[in-house]
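The structure appears right after this line, and notes come after that.
All protein chains but one are shown at their positions in the complex.
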Amino acid sequence: MAVLTAKDYRSEVEPTWCPGCGDFGVLNATARALAELQKDPAKVVGVSGIGCSSRLPLFLKGYNAHTLHGRAITFAIGVKVSRPDLDVIVFTGDGDMFSIGSGHNPHVARRNIDLTIIMMDNKVYGLTKNQVSPTSREGQYGSLTPYGTIDHPVNPIQYMLTFGATYVAQTYAGNLKHMTKIIKEAIEHKGLSFVNVISPCPTFNKLDSYKFYKDHLVDINEELGHTDLTDYKKAMDIAMHWADYYHDPNAKAHIGVYYKVEKPTYHDMVEQVKAKVGHEESIQKLIDVCKPKAI
Amino acid sequence: MAVLTAKDYRSEVEPTWCPGCGDFGVLNATARALAELQKDPAKVVGVSGIGCSSRLPLFLKGYNAHTLHGRAITFAIGVKVSRPDLDVIVFTGDGDMFSIGSGHNPHVARRNIDLTIIMMDNKVYGLTKNQVSPTSREGQYGSLTPYGTIDHPVNPIQYMLTFGATYVAQTYAGNLKHMTKIIKEAIEHKGLSFVNVISPCPTFNKLDSYKFYKDHLVDINEELGHTDLTDYKKAMDIAMHWADYYHDPNAKAHIGVYYKVEKPTYHDMVEQVKAKVGHEESIQKLIDVCKPKAI
Amino acid sequence: MANKGFDLVIKVGGEGGEGVITAGDFLTETAARAGYWAVNYKSYPAEIKGGYAQSTVRISDDRVFSTGDSFDILCAFNGEAVEKNMVFLKRAKEENKPKVLVYDSTDYQPEEELENVIYYPVPLSELAKDVMKAYITKNIIALGALSELFGIPEQSIKDAIKAKFMRKGEKIVEMNYKAFDLGRQYVRENLQKKDPYKFPEPKEPQDVVIMEGNQAIAKGSIAAGVKFYAAYPITPATTVGNHIVMDLIKRGGWLYQAEDEIASLGMALGASFAGQKSMTATSGPGISLMSEFISMAGGTELPIVIVDVQRGGPSTGMPTKHEQSDLFICAFGGHGDFPRAILATTTVEDNFYLAVEAFNLAEKYQIPVFLMTDGALAIRSEVFPAPKVEQRPDGKVVVKGNIPYGVDEIEVVDRWVYNAEEDKEGQFRSETGRFLRYKTDTPTGITPMGIPGDPHAMHAITGLERTENSDPRFTPEIRVKQMNKRFRKLQTLLREDADRYYKDMRIDSDNADVAIISWGLTASIAREAAQRLREMGYTVNEFYPRLLWPVKAEVFEEFASKAKRVIVPETNYHGQFAFILRATTNLKDLISYVAYRGEAFIPKEIVDFAKMAIEKDIKKGWFTPSDVYGTVVGAI
Partner (left out) sequence: MANKGFDLVIKVGGEGGEGVITAGDFLTETAARAGYWAVNYKSYPAEIKGGYAQSTVRISDDRVFSTGDSFDILCAFNGEAVEKNMVFLKRAKEENKPKVLVYDSTDYQPEEELENVIYYPVPLSELAKDVMKAYITKNIIALGALSELFGIPEQSIKDAIKAKFMRKGEKIVEMNYKAFDLGRQYVRENLQKKDPYKFPEPKEPQDVVIMEGNQAIAKGSIAAGVKFYAAYPITPATTVGNHIVMDLIKRGGWLYQAEDEIASLGMALGASFAGQKSMTATSGPGISLMSEFISMAGGTELPIVIVDVQRGGPSTGMPTKHEQSDLFICAFGGHGDFPRAILATTTVEDNFYLAVEAFNLAEKYQIPVFLMTDGALAIRSEVFPAPKVEQRPDGKVVVKGNIPYGVDEIEVVDRWVYNAEEDKEGQFRSETGRFLRYKTDTPTGITPMGIPGDPHAMHAITGLERTENSDPRFTPEIRVKQMNKRFRKLQTLLREDADRYYKDMRIDSDNADVAIISWGLTASIAREAAQRLREMGYTVNEFYPRLLWPVKAEVFEEFASKAKRVIVPETNYHGQFAFILRATTNLKDLISYVAYRGEAFIPKEIVDFAKMAIEKDIKKGWFTPSDVYGTVVGAI
């Protein structure tokens, strides 16, 4: 096969995102990461839910599924468990994954299913035109909370660490290089990897803007010296400061890898069971066990 | 009102639980706790999902709702938010709350809604006759996993701490006194309280038996000296050892309070908004804003 | 401009964000201020930002309920707007009624002059940029031009402009007045009127409101006394929440943005159990997710109003498009057999009054009530007579106004709450004194509810089958009695309430050439089609029921017996309402006439099909506009 470039991973469909939407960056980084890994497009499956962010797989070449709001993970599990030979990437949004989809997160993570989850966190519902999402800061205005939301936001990083994800990182849509590196690592990681991409929505979220993040980011690996990526407690510790900058104008938002360990994947365990149980060639034999036993 | 005894909180319906089921203990402890608090039965609302455990509210006097599998929390929120004058207690099981219901947990906790959640954790699906639940240990047999489950269990305590519950405790169905104390505290707590009750299912779960717990319990407050209940990190730290005893025969299961802090409840915040927005007596005025404005 | 009075359709089209939709709103409000009626059908771009938007405003002497077949005047903010509407402009030739094109001539010039189309170039962008130095005023300049060209009452528009910009300060008002005058002036100085369209003199304005569809649902629900609203955003239902949230707070209630639709309905039912009038609003995908709780609401007899603002299905489908394809799921979704009711709205005005009715049915019968409307109605605005909400001396709230389906007033119903004082004889208590929440032998099937806090009505609810005092029990006797109790409520509804939703019926002949039964937005289009058919000399009977489920068969049977054929136009594939009518009445010969292209019918399509049915003596079957025109046609 000829060497593929990022462009070879893009479909003919043109994104309908607003100008300046962070999701363009995520699309670019994904295509680059796939190109750097020289993945066979026919063996990469992108799965998404519903949202501006969840449109992303439609702009990728390969096999892609734009499914239902909050259900990308379930569909992706079906693909991966039945076809472990495929690379399966979930593209999702903060509402898709942490609001309506929140029931699936613990279970995909604790089973360490070998998926890559890329969440475009714009801290708002974009597609439905401005409602607060679970990652919105307190006080953010949304069409259903015109008085400023009174809800405390979720912490996606701490959540996924708690649930047992084996690769957890955060990156930023304004930093193509960092994003590409992280997404590449996440795809390569064996087991459940979760990448939270801070992806601004200039149309509806005026707080979490490029301008704001310009001088609010710190690289936890490079700058804060978080290098032992197998240290769970340390990872948790850093994660707990995830949203400090919501309250403290001097606090920074983190990018970098929080946690990365190798553990048996779900598929590894399945193989063990299959080896133990054995194979039966004949369907007839499986039916014939229902005959009165010969004695 | 005359002084009420535990019996006064019990309905005429006889439990259909198997002999020896841990849930009997939870029912007794709840009735006692309510009696100690001299709650008005007509102002206590029990809400449950579906499962052996979720039958509990049917055995209580008062207003009770046996709703749908996994949805007790949603219904309870509706009751509490619209009627903050009521005490609302959610009775649930490990499958009900942490499998099908897992999507609702983060959101009730991060909003600190003033509910009490009592989960009867038998680490199995009882009512559907023996399938593994999210709290089942690895290797446990269930009718759908006859080879021994390959899933890593969830950690309810760490989860609820991560989600932002403001009262988090674990107790044991074999210890009526401890249970009663904890349930009482949980009901009294202002904000979201979560009580995990280790509640053996002698019929289907042979591992997590009374016999096993007899010499496997340790009180984290009394015996391990965990007394600063506002120390979140410490609480997390202890919580992470939640299931050590699954692997280490010498490790203990914890009972006691992990965490307890006072934070504004959802209702407190609602009241602030209402005060800010103000009241309008006349429905007509709200309609008349749709008339062409007088100029 | 029909011969019977003033009737004009103005369409404004262009790039989203250029004030196209606002221009339509101004025209609508102007009509109201000038004493005329208006409906304004808006079509937002599918894109979040930018994309093509348009607003079609029909202004008239008499009230009309559709936006007609096409426009008389197109005000195009860019070339795209002209291109998109080319197919309609081209029809001017055959339609022997001229069409007018007012267009922004700054960067665009039509390639050819179409027959029977009158062209008015106005350099809107140029004037806005170069003269006003504010591109944002483009739409106001356009209004000025339209006002001058067609005599739209200047003072009425200016008042509308002022009302809108007042709170931004005098300066802004002045700037907009200036832009308006600029548009007028340009026309005066550069163009010669060549078309016949002319606004009549302004009349004394009537006491009206202007509402959008979802806003009307919000206001109607407030009038009904709703106290709890659980929301999860979904196009095109979200804005019901947007419109209600502050009103609800002001009335002591609360809107809760839930984590998903299952949670929304769960919460709404919790609030209902706790004694509050409670609702949620969603669209098809949300109804799917709510199915389990819908079944529980029916089974446990909890009052609840579920608004379904339909969009194109199946699955994610066409979220921004019109369709009426959720009737099946509303009538039959959710597992098992349980009672429910479905109301469907035909206009924005309906949305207001039927919201009140939906709560009434839910509270009276303790059942889930669907209020079905759709995405096109959701964002359409209408001028209609202002509703009045009065409190009677006895405390009862009464809603009055021009209730479109023919009733005089709506008395707001509050649920039957158990009152131990009144139940001295213990009719609703067991021998041991337990509250009989589900007593089976009441004549109506209805039993009083117990509300938390009342020591005399304590009980549990459970989705399991149950005894009269709500203990789980599955014996055949108990089961059958409880099922009969629950369904007896629907029999009561058919007896006591159905007729009020069946009044919008017109019988011109006992043997009419054609009869039309229609529901939802399609009904308001069918109404206009019927009128035209009449004008062509056909006898036409019409029936626009607002209650779709349960069905009082004899009403439909009698109606149908008075015509040679009955057409049921609706915008879904299966012909869902016709399907239900075939199943529940003795009518076999219904003609399903369906469109499932994501757009509403236009009156002409129904007229043409009716003519075809009469000419070819069609009596039953399933037809689409393709059967009339031989090809798929778009309407908007």
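Every chain is named by a letter (A, B and C) in the order it is written, and numbering of its residues begins at 1.
Following the convention adopted for this analysis, contacts are C-beta pairs under 8 Å (C-beta built on N, C-alpha and C of every residue); 3 or more make two chains touch, one makes a residue touch a chain.
Just so it is clear, the model here is predicted, and its values are computed rather than measured.
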| item | value |
| --- | --- |
| Listed residues C:T30, C:Q257 or C:T300, member touching the removed chain | C:T300 |
| Contact residue for the chain not shown (choose from B:R32, B:H69 or B:K123) | B:H69 |
| Contact with the hidden chain (one of C:A331, C:V369, C:V413 or C:V607) | C:A331 |
| On subunit A, residues whose C-beta touches the chain left out of the figure | 11-13, 40-43, 45-47, 50, 57-58, 60-68, 71, 74-83, 85-86, 103-104, 106-107, 270, 273-274, 277-280, 283-284, 286-288, 290-293, 295 |
| Positions on subunit C contacted by the hidden chain, ascending | 46, 262, 283-285, 287-289, 291-292, 294-296, 298-300, 312-321, 323, 325-326, 328-329, 331-338, 462-465, 474-477, 479-481, 483, 487, 572-574, 576, 579-580, 582-584, 586, 588, 596-599, 624, 626, 632-635 |
| Subunit B, residues in touch with the chain not shown (by the definition above) | 16-19, 50, 52, 66, 68-70, 99-100, 102, 125-129, 131-132, 134, 142-147, 149, 203 |
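Heads up, the rule we're going with is that only the chains that are shown with their structure count from here on.
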| item | value |
| --- | --- |
| Inter-chain centre distance, subunit A versus subunit B - centres from mean C-alpha coordinates, in Å | 30 |
| Intercentroid distance (Cα basis), subunit C paired with subunit B, Å | 43 |
| Overlap residues in subunit A, where contacts from two or more other chains coincide | 99-100, 102, 134, 147 |
| Residues of subunit C whose C-beta touches two or more other chains | 246, 249, 259-260 |
